[in-house]
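The complex is shown incomplete by one protein chain, all other protein chains being positioned as in the whole.
To keep things simple, chains are lettered A and B as they appear, and every chain counts its residues starting from 1.
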Amino acid sequence: MSDTIAADSETLAVPSAAPRETRAVRLRNFWADYRRSWVAVASLIVIALLIAASFGAPLLAPQDPYDMAALDWMDAFLRPGTVGSGGYMHLLGTDNAGRDMLSAIFYGLRTSFVIGLTAGVLALSIGIVVGLAAAYFRGRTEAVLMRVVDLQLSMPAILLALVMVAMLGQGVAQIIFALVVAQYAYFARTTHGAATVERGKDYIEAARSTPLPTHRVLLRHLLPNVMPPLIVVATVQIASAIALEATLSFLGVGLPLTEPSLGSLISNGFKYIHTDRYWLSIYPGLFLMITVVAINLVGDQVRTILDPRNAR
Amino acid sequence: MTAPLLEIRRVSKRFTRQAGLIERGVARLTGQGAGGTVHAVTDVDLAVPQGEVLGIVGESGCGKSTLGRVVSGIYAPSEGEVVLNGQPVARDRHGASQKLTTKVQMIHQDPFASLNPRMKVGETIGEGPRVHGFGTAAEIRERTGSLLEQVGLEASYADRLPHQFSGGQRQRIAIARALAMQPELLVLDEAVASLDVSIQAQVLNLFTDLRRELGLTALFISHDLSVVRHVCDRVAIMYLGRVVELAGAEDLYRAPLHPYSEALFASVPTLGTGRASFHPIKGEIPSPLAPPPGCAFHPRCPMAGPRCRVEVPRLKTPVQGARQVACHLHDGGTQQKDIAA
Partner (left out) sequence: MSAALDVRGLTTRFATRTGHVTAVNNVSFSVEPGRILGLVGESGSGKSVTGFSVLGLIDAPGEIAGGQVLIEGEDMRALTPEAQRRMRGRRVAMVFQDPMMTLNPVLRVGDQMAMAVRVHERVSKSAALARAREALEIVGIPAPAERLKAYPHQLSGGMRQRVAIAIALLHRPSVIIADEPTTALDVSIQGQILAEVRRLADETGTAIVWVSHDLAVVSSLADDICVMYAGRIVESGPAAEVIAAPRHPYTQGLIQSVPSLHEPGRKLPQIPGSTPQLSRLPTGCPFRPRCPRATEVCASDPPDLGTGGRRVLCHHPLETP
């Protein structure tokens, strides 16, 4: 027998692991994957511009559509591109109250984003609690929670939201509440599905058998590992919250025109859709469509990157 | 002799699958039963003295992993109890197991699944000690570093994520996590089975070193007979939930007594320089949902007699020697139908 491999070598000689991967490196890799689709990059830029325009509305918009005093009846129904009494050009025209459409759309977008994001985050939090509890404790807890979720998912979200608004009345807070009730179930189901898979893995068993307290296993071990699919669902749900709010406002049960959201703008212009004053509802509708489509495209790309089957 | 560190007292573990509403309806219509009970572990009685490594060997479905989980406190036993230093390891609370001790730690088979992928290695190792108040944050950080070095890694690896490590390195991290809790008993469930041969040798050597340094007591669960022989003092062979033979590793490998042990040894391919002739066991492993009556091995056993089909053999010490075997061949023969009556 040769002496090439020492039986009792003192050192275990484990070579160093891969170079340390910092958060910055991971972010850079994520971005490299994201960049592969130019559609997704364009969507991201569009969303960034829309958010900038909406939250910068007081600075960017030529007019404050909430300020009734600034409105002039003489400016009503100006065609896009005409210069009104304010001395500036109404790029997208004006509505029946002489409101500058572009300003109204920027302010409307702000309302839509605030409602969509708030409702999305709240629904996400509640959905996570429900889904995690159901997946971790199983048994009766799971049966009760998930049956309620199933029941809710069998009803159209718009129906549920309509009922809620009818009961609570109009207003931003009421709309948000209605959206959360209508949407948490989607998060709960996704969390439950992902958490059920993760719960069966050995690292959860290892944590439980250490033993670590239940809340720690749930929050430090289970939760971080169910986040990726939730991020994807969250983007899609924020888009649908925005669309849902617009639908409610369009139906006249959402926000009043004095607090313009995209939905109420479309609804207001809809009266004139059969005249040649198309711009009153077409432009807010176009902005709504662009917003929802862009968010969905971003969500799609994130899903593609996070999908382990596409891992490289 | 002092009391053993670990006592597994007549432990059984059953899993009952509740049939759903629709399933029960279908079962009623078709006249078949729904659901079912898996007898994963039946009536296992073992004691492990301080410093011993006991091997648990068997094929899939023999209950070795379930037994390991019962000992680790992940499952509460359906019957019997597991006692460490006189204290029960876990208790049943609303149908789930609640673990009562930190003194039993488990090392899982797949190091790619047993480490939280989103937690840094140092946190994974230090979390248990911190939660259980084993020291200040600084002390625990220092100990985490020295544990990493003890398992052959570098202290600076503590702030890396698991996916940056190879399988063998991850298994070392899992070992460090278990050692951080200062366990009195380690349960290793197929701990080297998923590693490459060259890496397996490294981890086995690490285990040998740690055993010598720390005087570890361990339950070493494996399907690999050559690995078990290498690390274990005593070996229990399981078949369909029961221990069929228990003996010192040397004795067992020299001359297995139970026909199943014998057949198992015969079917293991060994590294050799000639074409081997295979002597496989005939037949298949029965389902633990419906184990055969009498001795569970009798349908595959070449020596089975009428008694084997009726009476369950008990684990007993045969005429000579300090070993135990559950076989009628070594307990009055296979012919009598019932000697107890």
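Simple rule for what comes next: contacts are C-beta pairs under 8 Å (C-beta built on N, C-alpha and C of every residue); 3 or more make two chains touch, one makes a residue touch a chain.
Bear in mind the structure is a predicted one, so any value in this text is a computation, not a measurement.
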item	value
Selected residue (touches chain absent from view) among B:50, B:98 or B:166	B:166
Chain not shown: contacting residue from B:95, B:133, B:269 or B:302	B:269
Contact partner of the left-out chain, one of B:132, B:230 or B:309	B:230
Contact residue for the chain not shown (choose from B:208, B:317 or B:335)	B:208
Touch list for chain B against the chain that is not drawn	59-60, 166-169, 196-202, 204-205, 208-209, 223, 225-227, 229-231, 249-250, 263-264, 266-276, 278-282, 284-285
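Assume only the chains that are shown with their structure count from here on.
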item	value
Interfacial residue positions of chain A with respect to chain B in the complex	12, 14, 16-18, 20-21, 139, 201-203, 205-213, 216, 220-221, 224-225
Contacting residues of chain B [partner chain A, same complex]	69, 72-74, 95, 99, 102, 104-106, 108-110, 113-119, 127-128, 131, 152-154, 157, 159-161, 164-166, 168-169, 172, 174, 177, 181, 202, 205-206
